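Here it is: the structure, laid out below.
In this view, the complex is presented without one of its protein chains, the others remaining in place.
Moving on, here comes chain A:
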Amino acid sequence: MKRRNLALSIIAIALLLLFLIFADSSLDSYQKRILNLCAIYVILGLSMNLINGFTGLFSLGHAGFMAVGAYTTALLTMSPAIKEQTFYLEPIVAPLANLNMPFLPALLMAGILSAFVAFIIGAPVLRLKGDYLAIATLGFSEIIRIIFTNTQSITNGSLGLKSIPPHTNLWWSFGGAALTVIFMVFLIKSSYGKAFKAIREDEIAAESMGIGLFKHKMLSFVTGAFIAGVGGGLLGSLLGAINPNMFRFVLTFNVLLVIVLGGMGSITGTVISAFVVTSGLEYLRFLDETIDLGFIEIPGVAGLRMVVFALLLMMVVVFFRNGLMGTNEFSWDKLISFLKRKFPFKKEVGH
């Protein structure tokens, strides 16, 4: 059984690698961009699921962490010359002007800075419960956006950053997604992961079993923020240009959509749902544009696809509380027994 599952896993990974090689060489840049986005949404979704789905904290500050990560990565990877060009309204502050590093350390810095920000705001905010926590974290993410709009000499204000080196490719995004999945599986399996779930299930009981609420909420929050920062860094580098307005609540909402549709508290659900939601959002882009049916032209309504997705989210919350996977996870054993039930073509031995 164990050997079979290992073999299946190796085959699956090999297939994924083959697919990536194929995609990297044969798909056009638009298709590749969507695949990259899907993988980045896996990372973002998992980071939010850790905080909201596994630990049960109602946090809506994700766009803030992503902004910190995206700006950090961009500023650390842009060459001094490009930065000089970009910051034409007001020059960039001295230490940042010449700071330049490769993509990997820049991504790590993005995670670390985002985690640090989470640590600072977590101290007051994580003592709040439920809706209050949601409001406070939402406020935090708006404040980040406003700060970034007004710190001209650090973030270039509302002009944003352009010509961010396009390091993100399929290998980076899928590599990052794979690492995040593995990290999450290990974390959730560990004693700390179980402690997080205990807090989600019943705070009073968890505390009575010796689990320090504040410490564990903080660990989950900071870890989630680290991953979100890295995800934000990958996203910024993929898009090539960022500005504070990108990090409005809608971005948090997209990630929330991913985890609710996939199942709060399911890694598998988030992975599947990241692909479905991201490609769905792209696919439905036509809703925002003018549709020409030949005989009649339907004018596009900007934001209509978000309406469609918001409705979808409402329907899931009302009718399918648990999303796609609930809190269940994929395993080869489950898949095989599922397939056996669906396609019972086993040889029947007569009796």
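Everything below uses one rule, namely that a contact is a pair of C-beta atoms (placed from the backbone, for glycine too) under 8 Å apart; a residue touches a chain by one contact, two chains touch by 3 or more; residues count from 1.
Here is the rule we use: contacts and distances are computed from a predicted model.
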Listed names "Transcription regulator PadR N-terminal domain-containing protein", "Nopaline dehydrogenase", "ABC transporter ATP-binding protein" or "Cytochrome bo(3) ubiquinol oxidase subunit 4", with the criterion being the UniProt name of the chain not displayed: "ABC transporter ATP-binding protein"
Contact residue for the chain not shown (choose from A:A74, A:I164 or A:L219): A:L219
Given A:F58, A:F116 or A:F183, the one touching the chain that is not displayed: A:F183
Touching the absent chain when the full complex is considered, from A:A81, A:A94, A:I204 or A:V318: A:I204
In chain A, positions touching the absent partner: 183, 186-187, 189-192, 194-195, 197-198, 201-202, 204-213, 219, 327
